[in-house]
Every structure is written in C-alpha cells, then in structure tokens.
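One structure is given here, and the rest of the page talks about it.
For this view, one protein chain was removed and the others were kept in their places.
By letter and in written order, the chains are A, B and C; residue numbering begins at 1 in each of them.
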Amino acid sequence: MSKKKVNVGLIGYQFMGKAHSNAYRQVGHFFDLPVDVVMHTICGRNEQAVTKAAQQFGWQNVETDWRKVIENPEIDVIDVSTPGNTHAEIAIAAAKAGKAVFCEKPIGNTLEEAEAMLKAVQEAGVPHAVFHNYRKAPAVALAKRMIAEGKLGTIYHFRATYLQDWIADPNFPLVWRLQKEVAGSGTHGDINAHIIDLGRHLVGELDEVCGLLHTFIKQRPLAGAINDKLGAEATDQMGEVTVDDAAMFLAKFKNGALGTFEASRFAVGRKNYNRFEINGSKGSVVFNLERMNELEYYNNDDPEGEHGFRLIQATDASHPYAGQFWPVAHIIGYGETFINLLADAFTNMANGTRIEPDFVDGYENQRVLDAVERSSETRSWVSL
Amino acid sequence: MSKKKVNVGLIGYQFMGKAHSNAYRQVGHFFDLPVDVVMHTICGRNEQAVTKAAQQFGWQNVETDWRKVIENPEIDVIDVSTPGNTHAEIAIAAAKAGKAVFCEKPIGNTLEEAEAMLKAVQEAGVPHAVFHNYRKAPAVALAKRMIAEGKLGTIYHFRATYLQDWIADPNFPLVWRLQKEVAGSGTHGDINAHIIDLGRHLVGELDEVCGLLHTFIKQRPLAGAINDKLGAEATDQMGEVTVDDAAMFLAKFKNGALGTFEASRFAVGRKNYNRFEINGSKGSVVFNLERMNELEYYNNDDPEGEHGFRLIQATDASHPYAGQFWPVAHIIGYGETFINLLADAFTNMANGTRIEPDFVDGYENQRVLDAVERSSETRSWVSL
Amino acid sequence: MSKKKVNVGLIGYQFMGKAHSNAYRQVGHFFDLPVDVVMHTICGRNEQAVTKAAQQFGWQNVETDWRKVIENPEIDVIDVSTPGNTHAEIAIAAAKAGKAVFCEKPIGNTLEEAEAMLKAVQEAGVPHAVFHNYRKAPAVALAKRMIAEGKLGTIYHFRATYLQDWIADPNFPLVWRLQKEVAGSGTHGDINAHIIDLGRHLVGELDEVCGLLHTFIKQRPLAGAINDKLGAEATDQMGEVTVDDAAMFLAKFKNGALGTFEASRFAVGRKNYNRFEINGSKGSVVFNLERMNELEYYNNDDPEGEHGFRLIQATDASHPYAGQFWPVAHIIGYGETFINLLADAFTNMANGTRIEPDFVDGYENQRVLDAVERSSETRSWVSL
Partner (left out) sequence: MSKKKVNVGLIGYQFMGKAHSNAYRQVGHFFDLPVDVVMHTICGRNEQAVTKAAQQFGWQNVETDWRKVIENPEIDVIDVSTPGNTHAEIAIAAAKAGKAVFCEKPIGNTLEEAEAMLKAVQEAGVPHAVFHNYRKAPAVALAKRMIAEGKLGTIYHFRATYLQDWIADPNFPLVWRLQKEVAGSGTHGDINAHIIDLGRHLVGELDEVCGLLHTFIKQRPLAGAINDKLGAEATDQMGEVTVDDAAMFLAKFKNGALGTFEASRFAVGRKNYNRFEINGSKGSVVFNLERMNELEYYNNDDPEGEHGFRLIQATDASHPYAGQFWPVAHIIGYGETFINLLADAFTNMANGTRIEPDFVDGYENQRVLDAVERSSETRSWVSL
C-alpha cells in the first residue's frame, strides 16, 4: 500500500540547490508518483551554510563531504548541482557506486568529461538525468507534441536567442562564472546550452555549425566578498576574463532545417529572454521564457482572412503538465519546470524507461558546444 | 468614356480639413470610383489661412463665406468640417440647396440640431454621410463582416474605451473644445461618440443607458494665442470649464448584449486608445486604434489545446479595403480610414444607395449621447 | 533557538484547499518567518476524500467535523475555505474559541454575515485575515508602493475587468456556484469581489456606485455527478440559475477618482483576465493577472519623445516579495500569491500588528458588493 521510498542526496546548495530542493519537496504533492521522494541529505563544504540551507530547503541530513553521500547505502539518487568543474568526478563516482545520477547542465566542462560521464552511467547501468528543465515548461512540451503530431509540417527554421545583461556593466567583478577553469565556458555553456537543447529536442540533431564566441570586456575587477546576488563585491585589482560574453552560431540540422542561435550576457534590458521560433511548412510556434505559460502558434490551414499567431495559454488541463497545478490561466512559474522534470524522471526510473533528457542529451549538447568553439577558433564550419 | 465629375466644397480647414482633403485627393488613386472627385473649393473665414490651406491640401478655389460655396451651382457635395456649433446651420442650408452633405461627427451639438439636420437631408432627398471613419479601418470592417457571418454567435458583451490625456495637465488652457457653447460637450461628444458609433455598428441599437459625465478640473487658464498643437497658450486669467473631462456609461443593447463605454481625456499615457472587445457565444474580437491594422480574434471552435486569441493582420487582400493599398503586412494609417469612407460614399452616391454611416447614424448616435447626459443628470437609467 | 509552532487547521479541501495547502507547505521555505507553520489538520465531510487530500497536500491529521477542529486546543489558526454559505458559522465559532481566523473571500454570503463575522473576531480579539491574494502578486504590490510614494500623483481613473468564460456554454450545468443559496452571488461575489478589493487597496474607499447584475442564461441542466473540473455532468432536467452571469458598475471613490468595474463569466476566450489600469496625474499602471509578473508603467515625467508604457518585470530583488524566490525574470506563479499572503499574515500575527487584508477589508468589500446589488435592483446610484 505504501510506496517505495527513493532517497535523494543533493550535492550543492546555491541557486540550483534551491531550485532542485523546491522540486523534490513539491513533486509528490502535484503528481501521483509511483514512489515517495525523500529529501535525505544535502551536501556542501561549508557546514554552517549547508546546515542553514538544509533547514531552509527541507533536507533531513547534512554532509560536508560528497564522497560520504555517495557511499551512504541509504541514498538512491545523487543530484549534482555544483559548479561545472566538479561534475565529472562526482557523477562518475556516483555511477560507480550504483546510484542514479541527476546532473545540472552542461554535464561537464569539456567534451571529454561529458563522454566519460556518459560512459560511466552506461557501464554502471544506473538511471541518469540532466536538468534541461525548459523542456518541461508546459508551453515547450506542447510545442514538442504539436511537432510530433505533424502540425508544423516540415521544419524550415529554428531561431533562438537567450539574452541576459547581468555582466554588461564593465565593473561587474570577475566571479567564478567568468573563469574558464571553473565554469568551462561563459555564456556559451551557461545559456547557449539551453537553446541548443531546445533545438535538439524540438527539431532534431545538428549536422554542422559555424559560430563565434566573443568577449567584450577582457579585464574586470577581481571578486571580493560574496554577495547575495549572482556575485561578489568588486575589488581594486583587475583580472582577465577567460570566458565568452556572447556566443552565436549558424547551423544546419540533419533534417534540412536551418538554425540560428545567439546567447549574450550583454543584451541590456534582457533578463531571461530565452526565446525561440520554429517555422514549418504547416505552421509556426514561438516561445519566450519570460512569458513561459504562453505559446504562440500560427496555423497555415486556418481559413483565408483569419490567419494569425494565436496566443495559447498553455495552462489548460489538455496541455502537458498543466493540469497538475491550477485551473486554466492561473499560471505556474520557473520552479515548476523542475517539478515536471523530476516527475518524469522518477516515473521513468520506477518504470525502468529512459529518462529524458539524460546524459546522452548532455553529451550530444556538449558535442555541439564543442563544435561551435572549434568553429569560432578555425573561423569555418564544423561538422558534427 | 470619361467619368462624371463630382465637385466638392469643404467648409473648414483645421485638423479635420487636413484629413478630409487628403482623402479627397487620394481616393481616386486607390479605388476605381464611378466618378471623378474634384477638389473644387475650400472655405474658411480667414482668407490668408484658408488660401495657404488650399495650396497645401490641393484645392482649386478658396472662399471665405460658406453660403457662397453652397450657392455655387458647380458644387455637388458640401463637406462640413467646422466646429460643432455651426454644423446644423451649414448642413441644413446645403441640403436645401440640393447638395449632398458630408458632415463631421457628432452632427449637431444637441439632439434637436441633429433631428433638424436629418429632417433636412431627408426632405431634400440629398445624399448624406457622417465621418465616423473608424468603421472603415479594415480591421473594424473585418470584425463587422465576421459578426454578420455569425462567427461570433450571440453577442454578450461590448466593452469599449476611448482614452486620451491631452488635457490632464491642469494648466492646459480653456480652448474651444472645453467650452460647451462651441463644442457642445467635451469628451462625450468628441470621443465617446466614436465608440458609441462602433457599438451601434457592430452590435446594434442600444436599449437603455446609465452614465456619468465628470469634470476633474473645473477652472483653467483662459486661452491666448493659438498654437500649432490642439490649442493655445495659457494666459493669467482663469475661466470655467463647461464640458466633461470623462464620460462613462453602462448599457443594454436591444439584442440583449451588455455594454460598457468609457471615454476620458485624463488617462495619462493613453494618446488615442480607442479599444473595443466584443464577446460572443462563438468567439471574441478585440480592436485597438493605436494598432489599427490588427484584429485579435478568438474562435471558440478551435481544437482543444489550440485555443487562443489570434493576431490577424488585417492587411491582406481578403480583408475589406486592404487590397486597395499595399501587400500584406505593409500597413496603412489613420488617413486611409477617411479614404475608405469616401470610396464607399461616392460609390453609394453614384449607385443611389444609402451611404453608411449617414445622418440616420449621426442622429441615433446623438440620441445615445443625449440619453447618457440625461442619465448623468438624473442619476438613473434612461431608455432610448 | 527553535521557533514557536503555529498549528493550522484547514476546513475545506477543494481548489482553495489545494492552493492554501501549498502555501502553508511552502511559506517557511521561501520566507524567514518568526514561527514554524505546522500543517496540523485538514477537515472535510467526506472521510475518504479528505484523507486523500491530506496525503496529497501534506497535512498531518484528518477530521470530518469542523467543530472538532475548532475545539482542538492544539490548533492556533482556522482556515475557512468552504463554500460561502458556511463561512459565517465556522468563522464565528472559531473566533469565539479564540483561534486566529483566515477566511476565503467573500467572507460571507450577505452583508449581515460579514458584519457578524467582523464583530466576532474583533470582540474575541483574535487575528483575522481574508484571502484577497492578488494584492500579494509582486507587480500589484509594486503598484501599491508606487502609488503610496506619489509616483502616480492624483488618481483620476481606476478601470478594472475580471473576465472568464467557463459558463458561456448554455449546457454547462447548474453547479453550486450558480445557486444563490450556496454561493451568495455569482460573478459578482466570486470575481468582482477581487477587483473591488484591488480598487479599495490601490485607490481607496468607494463613495457611491451604480451597477447592473445580469443573467444571460436563466435555465440550465441540473448538475449530476461531480467531475474533476469546476463542476459536474449535465443531466436532462432543467433548473433555474439564481445568480448573476455578469456584474458591472460605475463608481466614484471618496478621493474623487472614477471607477469602472466589470466581471463576467461570458467573455469567451478570457480565462482569468483580471486586469486593471490606474491613471494618475503623474503616471499610469496596468496589471493583468494572466501576465502577473509584469507591471506596465507610464511615467509622465519622462523626457519628451521618450514617453511610453514600460514593461516592468516585477521579478527583481528590488520588488516586493520577488527577491524571496528566483533571480530576475525567472517568474513565479499563481500559487506564490498565497505564499506571500501567508508570509505577511504570520509575520503580522507574531508581531501583533494588523494583517492586511483582514475582516475589515472583507466587510468593506461586502458593503460594496451589497451596494452594487441594491443599485442594480433600484436602477440608481447607491451611496456607501
């Protein structure tokens, strides 16, 4: 009668730790899952901070050494939400310990890391997932369903931008996200990775790419004390920015569609402008994360004189995920995208079916990231 | 082979004079009319100013006495574009002289004037038109067509606002439009009249109304020298505002629909926000003059999961009037609404069919304006 | 060191029960509250259903008799989320038992009930709150702050609509919300109540009103088995609709502003269109619940040529409540409005300060609802 428990250990407790914790806490209250999700242990190096996080986020236990979490036989799932340079080591160890591994994106800082991680989970035969959460917004899932049903016909264009502006100020300090050895890359791995995932998810695999990574501000003040936003105080000393500020590329998909991708942290006024438009022979869709409950849809088969982009409020019981939450047009938020992702992941795990997106997706994403970087270096097209 | 000429005499040369002149000049170039429209004579009291207007607008002759225009046997149409307090006298004289009469709205300053004007044109058997030009925006005409075709089903709601802000500043001077003896009323007759016409045109006749006319700023500086915007310089002396700043009312239509109407010159930030929404049992439409090439349309019969307001760009050859101008989505502007109105008017005149809107519409409009004013005074519902 | 516990008993477990439960569960994870909120007991008459709700929503205990919840000495707060005809009895009993009372809106089905309820909580000296949750959307709270700071200057207009369409189909059955003896009123008490609260909150008390309540469909099929949406299956027998389908009124506020309010369940295509616009001498704001993370703002003091309505994404740390959740432009949803309301309520309770909105607000709201009903009956203006 009572469900099987699944104990989760979360490594990391910053922004993603907060978002993931919320999802573990909520998922069983909105979805009728086959298992009971237990927030077993949260792990971070700073004991005081992680203890506070455990209280705030609702975790039962605290740990400061991630290896102990992995070794704990009670724990079933390891969630890797640390900075990118530690993903591979933790995820591979977790896989070897026989744990399911749920990892933040991009899964590694390099293609080699991603490949090793994928190999590790496949060899261990453990479930694996990657947090490309935007797939799970109801409006995006609706777009996916419509494309799968053929409602857009042959896809001609995928056009995506992910625009932010939080480092447009040259005096913004050199936080870890601007250092290649920690973050792997800048805008490219952080937010281009998201629209690459959406492109792969909705249109298919890429065939070749040609891109440009660019750094507008090459020196910044070194970071001092951490503050409560995304960063830290600026100090008097300067250091070198080693990641890209903007990343853009042209692409051909294997199915013949064309793609444009552009990510920037220098688009002043744009905060979280993850927008894509897909044009097919039968219709088009447009999504914008800042209005994530809406999907614009153009149906080329509408009667003459009545054509137009429709503003679908993807909050209806007929839309993916939406019926689990509130009545139509009572919107959900960013946090719910993680809830939906976990609902799928725990269901797939219990059923023994593939989780989507998983490390295969994480690896393929990294192949694209890597190809674009090489293209930017060689100033030419790169095949995938 | 050559077409019959129709000679027009325009009385008035301010804002409406400019808009009407543009339409007379352009109508034959965009529509294949049964007649040749000739811009024969423009008339104004200030000879120098009207001479300049004639040159600027393209009129062949100038006159300073409107009676002479009416007496001129060459002239076929008298266009009355003067302030409201002179409409009745000019229009009635023109009708008696056997001229077609095209009059700005509202046709009179009082219901009595409107009734006398209607009687005059009917007794004279002359063609008559009133410049409710917004009916002739392609998007509005499309809404009308869709309603006529039953696409909205039974109409439940008409909800209209016409919002401006040009007198929200208490120091804006007491121009003629704020004086009852010249303008007849304020916001009510000026812009409420427009949305009343749209309501009548699109939904049908009103049955009863309950409204409120209100003046926020009861004293203003007297107007000095006329300036080039809507008004004049402020002087040191104060005078009493004798018209309404805002006018709003509830309504029942004879067909059972409910209506709300609100007009204001105190809606800071709104410049020309003439917006209506119509909700019927099968669908809804929304129009906003500031985006006058668009019509939002909701079709309740769309498939489940695909409902949404569509943004129809009413610029397609399949839409009313639009095919006369540019290719789809190459928009037209305010000026073209008058062109469309004149195209209809000259065509109806030539065919001997009723022009729409005409003095019957002008009179019915005034009946509503009058009923709302009485309702505001008696603080109760008034039947029409 | 550990915080004081506050034990909550929730009466009711339908839509509002779900929304309130989510908020009790989440509030301590996003806000640093002075107390620990404990989800002690949920109560409903159907034991099986309420037991399932307890599991789904996270309540510790189940009860089928609301009197037992009130008598339970462990419980500190009674949350009244039942249909309107039972509010007064439960809330008054709870107050007499010395419990804090948090009640859904409108607090009673009649003005007499509301008055008795207010009297009860005041005489008992217990904390009281009413769930006008839309006040707590960050964008609305931002509008409130801007008005309080004088950024809109003198308020001239409040213009609100709350539009839905879920009973536009004449075959939709006669559910309890369409029966006066249970629901008190229809659209008026259900959703007009919300925009009345926003008007009072943002602009001030109303002075007089003139309105119309209307029922488009006077007979509907009787309701059969309850289904999972808002209602029930239609049967073959017909019954009389005893509440309004639409409710609209004009208003004068005590501070001289004018108001228009319109609520309907027959606005086909509108799902949860709770929209208001406020025009003041220095600027304007616009809010739409369907895009609840946004506030449009027009600043009349912007430089010439640069005026325009700004789309403020009210998701920044500088905006009310928003900093508790996600980074800027990572939006929140409907559920969070209740979290914010409870965060305020528990903080005020702990501090011994007034909760806003409380039963005074609930009572004043009901006075307006009542005045509009009387106005609709007498077909004239009614003073408050």
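Structural remarks
Methods note: a residue touches a chain if its C-beta (ideal position, glycine included) is under 8 Å from a C-beta of that chain, and two chains touch if they have at least 3 such contacts.
Since we're looking at a predicted model, the values are computed, not measured.
Considering the intact complex, the chain excluded from display touches A, B, C. In the complete complex, the hidden chain is touched by one of B:E123, B:E290 or B:E377, namely B:E290.
When the full complex is taken into account, the listed residue touching the unshown chain is A:A168, out of A:V62, A:A116, A:A168 or A:L222. Within the complete assembly, A:C210 is the residue of A:A54, A:C210 or A:V241 that touches the hidden chain.
In the full complex, the hidden chain is touched by chain C at residues 142, 296-297, 299, 302, 304-313, 316, 318-319.
Along chain B, the points of touch with the absent chain fall at residues 15, 19, 21-22, 25-26, 29, 56-58, 229-230, 271-273, 289-293, 313, 315, 317, 325-336. Chain A meets the missing chain through residues 156-157, 159, 161, 163, 165, 168, 210-212, 214, 216, 246, 248-250, 252, 256, 258, 260, 262, 264, 266-270, 277, 279-284, 298, 300, 307, 309, 379-381.
The rule is short, and it goes like this: only the chains that are shown with their structure count from here on.
Because contacts link each chain to all the remaining chains, their graph is best described as complete.
The most distant chain from chain B, with centres taken as the mean of CA atoms, is A. Every chain gets a centre from its CA atoms, and the centre nearest the mean of all protein CA atoms is that of C. Look at the contact of chain A with chain B and you find the same residues on each copy: over half of the numbers used there are shared.
Distance between chain centres (mean CA atoms), chain A to chain C: 35 Å. Chain B and chain C have CA centres that are 41 Å apart.
Centre-to-centre spacing of chain A and chain B amounts to 54 Å, using the average Cα coordinate of each chain. Across the assembly, chain C contributes no residue in contact with two or more other chains.
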